[in-house]
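Only a single protein chain was left out; the remaining protein chains are all shown in position.
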Amino acid sequence: MTIFAVICAGMFPIFHMGRVWDAPFIFPIPNTRGPLWVNFNSPLLWDVFAISTYFSVSLLFWYSGLMPDFGTIRDRSKGKIRKYLYNLASFGWQGSAKQWQRFEALSLVLAGLSTPLVLSVHTIVSFDFATSVIPGWHTTIFPPYFVAGAIFSGFAMVETLMIITRKLFKLEDYITINHIESMNKIIVLTGSIVGIAYLTELFIAWYSGALYEQFAFYNRILGKYLWAYALMMSCNVLSPQLYWFKRFRRSIPVTFVLSIFVNIGMWFERFVIIVTSLADDYLVSSWAYFSPTWVDWGIYLGSISVFLFLFLLFARFFPTIAIAEVKAIFRTSSEVAKAERAKAEGATHGGFVLKGALDKE
Amino acid sequence: MILSVGADFLGTWVSPVEFSADYSTNRKVSKDKAEMSRHIQIESMPSITGYKADTRISVKPSEELSSLVDILNVVTGAGAAKNAKVAKAAEELKSAGAGNALVVCGVNSADAQVIVNAINNALGSYGSTITWDRPYNTKQGSDKAIVQLAEGLNNGSVKAVLFLDSNPAYSSPVKGLAEAIKKAELSVSFANRADETAQLCKYVCPDNHWLESWNDLEPKAGVYNTVQPTISKLFDTRPIQETLLKWSGKSGSYYDFIQKYWENNIYGKQTKYSGFWAFWDNAVHDGEIVVDASGSAASFDGASVSASVSNLSAYVATLGDAQVRLYESVAIGDGSWGDNPFLQELPDSVSKVAWGNFIAVNPRWYVKNGYNIDPDFKEKRYAVAKLTVGGESIELPVVGVPGTPEGTFGVALGYGRTSPNHSDLQVGANAFKLLAKSGDSFNTISKASIAKTEATDLVAITQTHFNITLQDLGGVKTRKTVKETTLKEYAKNPAAGNEDRAHIMEEMVTLYYEHTKPGHHWTMVIDLNSCDGCGACVVACNVENNVPVVGKDQVIRAREMHWLRIDRYYTGEADNPDVVFQPMLCQHCDNAPCENVCPVAATNHSSEGMNQMAYNRCIGTRYCANNCPYKVRRFNWYDYQQADAFDKRYGTSNDQNVASEYLGLHEPLTRMVLNPDVTVRSRGVMEKCSFCAQRLQAAKLEAKKDGRLLADGDATVACQTACASGAIVFGDRNDKTSAVAKLFSDERTFGVIEEIHTMPNVLYQTQVRNRDEVKKYDIIDYYHES
Partner (left out) sequence: MDSVAPNKFVVGLWDHEEVYLHAIEHLRHKGVKIYDSLTPFPVHGLDEALGMKETRLHTAGFFFGATGTTLALSFMTWVMTTNYPIDFGGKPNWPVPSFIPITFELTVLFAAWGMTLTYLVRNKLWPGRVPRIYDKRTTDDRFALVFDAESLTDAEINSIKDACKKEGAVDVKDKVFTEAEGL
């Protein structure tokens, strides 16, 4: 999901370039202009590095974890073409002890790298705003606030997709209500952090005494974009508060609806930040109102479509749950295993897979 | 002391460029000379002159007329004035002393002008502020004659008519004139484009463009100009003068004719050159010869004053509550250049509306009467009203213009041309037909009625009106975008109105070293006191720098490409605000926020302090435009000038809505307007003011060829050269003797939002008004008042 989201995210700056065909200029490649390299001061350039690193490291993490699973699918699939293709995808995975040892080492380090990378990518994206001079953007709170927002909206988006996938693929035994409840706890936590960040922004704007800053936030909450701010606040801050109640945390319909609310809310957060700040900034003479054209709508809806298209392709052809990982903890942590253990200590082996039929040899 | 009644002498009245230059010389203040003229404007429809005045008295159109009577009464002591403010102004005129005051009036009425003469006579202006030696020859007309012409054509007494530089079929309010022209046995138009009148004529004999032919002029008595052709003629045309020579059976070219004329008539009037050829060569080289002129001193004949007063009063009495005030906008004027896209795209100085005219109304009236359909200017959609004057009516969108009194409806003349061959240039409605006949003249002030229609229209307004202050959260805070003071305060303290700058400069600390500017450090200082917002600089910039015209649709989307715009800020009371015009261009900040954020290093800082753009490198992320606090960067949404072959090559058709596509900037002929020294920008790149880098480079090369250092004034920028009032001073700050270096450290000088440490290289000087009170920066937001 990250991968597809990042693909979409990466597409946006490219789509919005005036000269898409010159997009390679953003990489420091030697050229005939001196060579004129890139501007390492630009947050947008940091973004280029952050997003491409994030994308490629996520890709590595994702794919290196997929290889053993492709091996499994290869060995279980029938038909030459399928076997050939899945073997191609598995890079010829065998599952030997040394491979697994290195696999473990690699996953550990990649997981370790990915965590700060998540923080860094959102921090750097927030630098696009935080290091600029526009009132409403120029705020030091942005990095943590964006990270919390990213986790918040990320969990919500995962929930949206997961609840559908879980139902359709009958994965209820793998993704249990306990998982969903835990995710909802994270959502209420990060949602509240984001809420506090909103309030902090307002307080700091008032406290700063700076006219431009004060106006930016005054205008944000009471100006012509009041509707957007209200939507953002209610979806992002108020709606997740329902999760304080266990009944709602463990309700699939509530979770599904709220996850969509959060998605809407986070979209409006960006809208509020970008549009309200830019529409009315320093010089009153340049104030204006943003109204999207059909192109804007098209790009927006198109990006959602691209994301869903890629996600559905993935769900159709690739394992939606990491097979090897589940197997590894199956014997110790699964509900079935726990029940088994409680029932009888005698069976030391057998019953590895209780549900579903094994292939016949 | 100047008192103007409805005369927009800085914008449109008689010779505005010359008046601006003269007016501003008396309005420039410095520490050594803390004095300036006093200017009172009595007007209904706000004009740039009114907005620049020290005191603007907002009156209804009828009161423009009646105030003349008031002033006359006060000045001559013949009676009392009805309007207290006008009375006060008249008292001031009286106390200015004999020969120190001038009253002008822009109302097209002989009676009004007679009264003005009477006032000036009483004030002792004749021979002092009004001289007779150099009358203007630039404008002349007779409303009576055109009516007679129509009658003559209709009854057959006039059989032949020739039209030169006139377009009465469009610009005359005489009904049936067009039909009458068709009746003439011989009708010839010399227009070099198919204007409304030419289309009716039997013959069109196109004149050369004035840049294609020899000519001579006498704009003012005793001022003789020569005009040289700068280009060989493009089309199959012939100068009107040669045509007339040929028709009258004379041989020889018009050049020989002019030369002969100058030899016989002008050479003798001067003493500077001996020998005709020396005289002639110099006259052609200099383009101007000024000879002594002594007009006959006129004396005032007061006989008709009382008749005029009663005529005028009678007319005023007929005007009623709702009155129309027709005016010329600075950009379009009388409409003869209405087919020029540069001028159509130039926002009107007062209303900031481009591409079309509108009905200007009082904002309160606007809100009260249900015209406030889009208070946030989301779409720039305005309600359309039907304005009727004596049977003729036009439908136009209604726009609130602060300073317009209630019951006044201002409509700009010069729009609604039907002849331009591009539909985008046929904008607005023709208001000439609303000119009502009173006596022998057509009056710009008349009784009107207005009715709101169901229709709405989009208006290409480039600056909508928002509050400059923030009034909540405990106290009033004001954006110090522009700074104002009064002459009195300024005399006491040269930093008056600009007191906060010392503190701002103190706070400017940095961890970083400053990049050295070892050669030049180009700097511009703009005197807000001199700037009257006419927009000449904008057009000059557009022409010099190949700034594309984008058309009405794009302007509505705020995609105009102007590198230089004139911001208009209201200060003071809501119903009659003061205005400060602020030319806003790239500030060439030494700490430019835009430079930091460009990922591809397409914009960066030169060692001469200029913020420069590498168009070839730009990929159009538009982040720089976002991060520009002054919002002066412009993005090429389309290939406005076909700089790039992308669209043609790939056959995309999404440029159909772009004006350039159908305004013809892709055609070889119209591309002649492009300046070869300046690159045209392709679609998808950012552009902005370059400080006319090409002109600076040319000046440097010129100096280098001469083997000398660049002197102050060698390098000029286009906007500076176009500014009649000398508001823009440009030069090298490193040259300590330069004019700009002196202004740079002047107490009146400030930078816009410099508190965010952008260190702009374009600085402004405070507006100083010659009056007692300083008004607060506080305007009521009409559009959101409940």
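Labels for the chains are A and B, by order of writing; each one numbers its residues from 1.
As a working rule, a contact is a pair of C-beta atoms (placed from the backbone, for glycine too) under 8 Å apart; a residue touches a chain by one contact, two chains touch by 3 or more.
Every value quoted in this text rests on a predicted model; they were computed, and no experiment measured them.
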Absent-chain contact - pick from A:41, A:176 or A:234: A:41
Selected from A:83, A:185 or A:250 as touching the chain missing from the view: A:83
Of A:9, A:66 or A:110, the one touching the omitted chain in the full complex: A:110
Interface with the unshown chain - residue positions in chain B: 512-515, 589-596, 598, 601, 604-607, 759
Contact set of chain A toward the excluded chain (per top definition): 28, 34-37, 39-41, 43, 45-46, 49-50, 52-53, 56-57, 60-61, 64, 67-68, 71-72, 74-76, 80, 83-84, 87-89, 91-106, 109-110, 113, 116-117, 120, 123-124, 127, 324-325, 327-328, 331, 348-350, 352-353, 358-359, 361
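One rule holds in what follows: only the chains that are shown with their structure count from here on.
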Separation of chain A from chain B, taking each centre as the mean of its C-alpha atoms, in whole Å: 55
Complex contact set, residues of chain B against chain A: 376-379, 463-464, 466-468, 470, 472-473, 477-479, 481, 558, 565, 567-569, 582, 584, 593, 595-601, 604, 614, 616-623, 626-627, 629-631, 635-636, 646, 682-686, 752-753, 756, 758
Touching residues (chain side chain A, partner chain B) in the complex: 13, 16-23, 25-26, 33, 36-39, 41-45, 47-48, 128, 131-134, 206, 211-212, 214-215, 218, 224, 278, 280-289, 291
